[in-house]
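Note that this complex is displayed minus one protein chain, with the remaining chains in position.
Chains here go by letter, A and B, matching the order in which they are written, and residues are numbered from 1 within each.
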Amino acid sequence: MKIVVCVKQVPATTDAKIDPETKRIIREGTKSVLNPFDLYALEEAIRIREKAGGEVSVLSMGPESAKNVLTEALSMGADRAFLLCGREFAGSDTWATSYALSRAIEAIGGVDLIFCGKQAVDGDTAQVGPGIAAQLDLMQAANVSKVEKISPDAVTVSRMTENGSDLLRLKLPALLTVLKDINEPRVPTLKNARKARRAEITVWGPGDIGADPDLIGLNASPTRVVKTEPPAVRNTVTVKIGGAAPEAAKALVGELTGRGLL
Amino acid sequence: MKVLDELDRKTYKNVWTISECTGGAVHPVSYELLGAARKLSRERGCEVWTVALGHGIGGNLESLFACGADKIIAVDDERLRAFNDELECHILERLVKKYRPEIVLCAATSRGRALVPRLAGKIRTGLTADCTGLEIDTENGDLLQTRPAFGGNIMATIRSGEYRPQMATVRPRVMPMPEPEVGRKGEIIRETVRPEDALNVKEILGTIERHEATVNLSDARIIVAGGRAMKGPEGFKLLEAFANRIGGAVGASRAAVDNGWIAYPHQIGQTGATVQTDVYIACGISGQIQHLIGMQSCKTIIAIDIDDTTPMMKLADIAVKGDLFAIIPAVMKELDERA
Partner (left out) sequence: MAFTKGAPPGFHVEIIPPKQDSLKLEEDLELFASKFERVMDSGFTASITDNAMGLLAFQGHECIEELGLRPRPDQVLIHLNTFHTKRNLDEILESCEKLGITSILAISGDGSPRLPKLKPADVEAEGTASVTSVELTRYIRKHYPSFEVGIAFNPYEPEEHEFDKLNRKLDAGASFVITQPIIEQNAVVDRLLAEYPDLPVTVEAWMSKKLFLLSDVVGYPIPEDAAFDPIGTLEALRGLYPGCGFYLSLLGFKTQYPVIEEMAAERRERA
């Protein structure tokens, strides 16, 4: 089983404080981490390899510093790591990212199964997984909560929906995006972490993956950010209620119904 | 579909929504989308169409007209009973190429979030996820799509100007529910599943409806969350009763979970779940930043606490000072009296 796991470097959200003006949280810091959802994708891929044999490759697109998250993936147990890097890729939206990653998956070659996290925590779009499946014309299942069965030519999975779950059988190669429910990602051992830091990461530019220059980067991205602004200020007026419980309760219920909240 | 010049772009018209009829019933977000589409169509001087894919959907079409659809493309087929990504994408790709909509809106449900990125990937166009605002640019008629970015720190406005259709998803309960106009009529366009649509699609072996109650904080409209001042598991029993009374889910601060009063899936904050509910009722939660990170995007925050100097009481839209164990039962009693 040849598996590719797509991962993303995202800003860490450990530092935060409240803006006294807007009463909103400002996240600070320049630290980057492996997208938390991708850990579940990676863990699932490693578990399948441990059972069925084969190889797990991790793939990312990003700046040189994204090597750190690939090293983390290697520490967890991935066999090989690939980074798409170069200014030609900069400014890619989800369409252009999906295209570039799909070219890289073709370049890795002979891939049976692709795993992605449910979404990245910085963009929250959940688009790149299905986007890659579209580019490669593969069957896809998003929000997978369990891999039930895997054979050389098909995979059976449970997919969570709002009302329950579906049992799906996909022909390989296929793409799966996974939920946190699927497993508990391992924490790398020190032994593996030391080994991973000595491992080589393959860095590819557009030419290495045979990418069409007109389909990568900012210029090839259908969506453009045209404006950014701070979010609406939280209502800074706090309505204060006090007094004995029955009166306070009356006042609170009055407020809530008055605002149409109950 | 590569970059289109202006003339090409003009051949795309009408605002589409993709209604969600999985399992036969219409998901309420479909009506919310029609409301948003109606607004855009007035500005563009065009029609609102909706695509309804499913099985046994005939009885629901009137409600789609009532909420604003001018035309419905209905595909009623047994194979569309459960959501099949590839099959629905094949059909939609064909319909989009045939009818050339200018705008396509879809719900950011688990189905929509899997379906439309695949569609946008196939037809090479832009897609903006989880929009909270949709407007028409008065200068050029393009769709301006606003969404929160960087964890809600900024609002980004996005355009996919040179590509058609312009696609966006919207989360449930973000757009207002339109007032249905009973008896409003429209045209139904029947389409079928073609043999080529069903090639190379996954097999759906079964569907399990979930009956057991699970902790679903992200889908809740109201969350009643408790902290250290709930004093013990009995305090959370009270919150559970309160939450049930007002149709909410129960959340907790880390302090409460660490004390063993409630299970970890209920934990909200940096090391737990992040929620964006309409109403967040914080009961005896002081409001450490790690907790605030998980709930700051809730629309209306209510805090109940004996101590009115806590960060949560200062942040709240409504701050109730007093004894939780007296106020919460009094609120339930008040609600009963009003009912």
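The rule is short, and it goes like this: a residue touches a chain if its C-beta (ideal position, glycine included) is under 8 Å from a C-beta of that chain, and two chains touch if they have at least 3 such contacts.
Because the structure is a prediction, the values reported are computed rather than measured.
**Q** Which of these touches the unseen chain: B:Ser63, B:Thr132 or B:Asn259?
**A** Of the listed residues, the one touching the omitted chain is B:Asn259.
**Q** Just to verify: which one of A:Pro173, A:Pro188, A:Pro206 or A:Pro222 makes contact with the chain not shown?
**A** The missing chain is touched by A:Pro188.
**Q** Please identify, in ascending order, the residues of chain B that touch the omitted chain?
**A** 228, 233, 254, 257-264, 271-272, 288
**Q** Spell out, residue by residue, where the missing chain touches chain A.
**A** 14, 33, 36, 39, 68, 72, 75, 184-185, 187-191, 193-194, 197
By definition in this document, only the chains that are shown with their structure count from here on.
**Q** Where the CA atoms of chain A average out and where those of chain B average out, how many Å apart are those spots?
**A** 20
**Q** Per the contact definition, I'd like the list of chain A residues that touch chain B in the complex.
**A** Result: residues 11, 13-14, 16-18, 23-27, 93-95, 98, 121-135, 137, 139-143, 156, 160-171, 174, 177, 221-232, 234-235, 237-246, 248-253, 255-257, 259, 261-262 of chain A touch chain B.
**Q** So in the complex, the part of chain B that touches chain A is made up of which residues?
**A** Against chain A, the touching part of chain B is residues 22-23, 27, 82-83, 85-86, 89, 109-111, 113-115, 117-122, 124-130, 144, 148-163, 200-210, 219, 222, 246, 270, 278-279, 289, 292-293, 296, 300, 302, 308, 311, 313-323, 326-327, 329-331, 333-335, 338.
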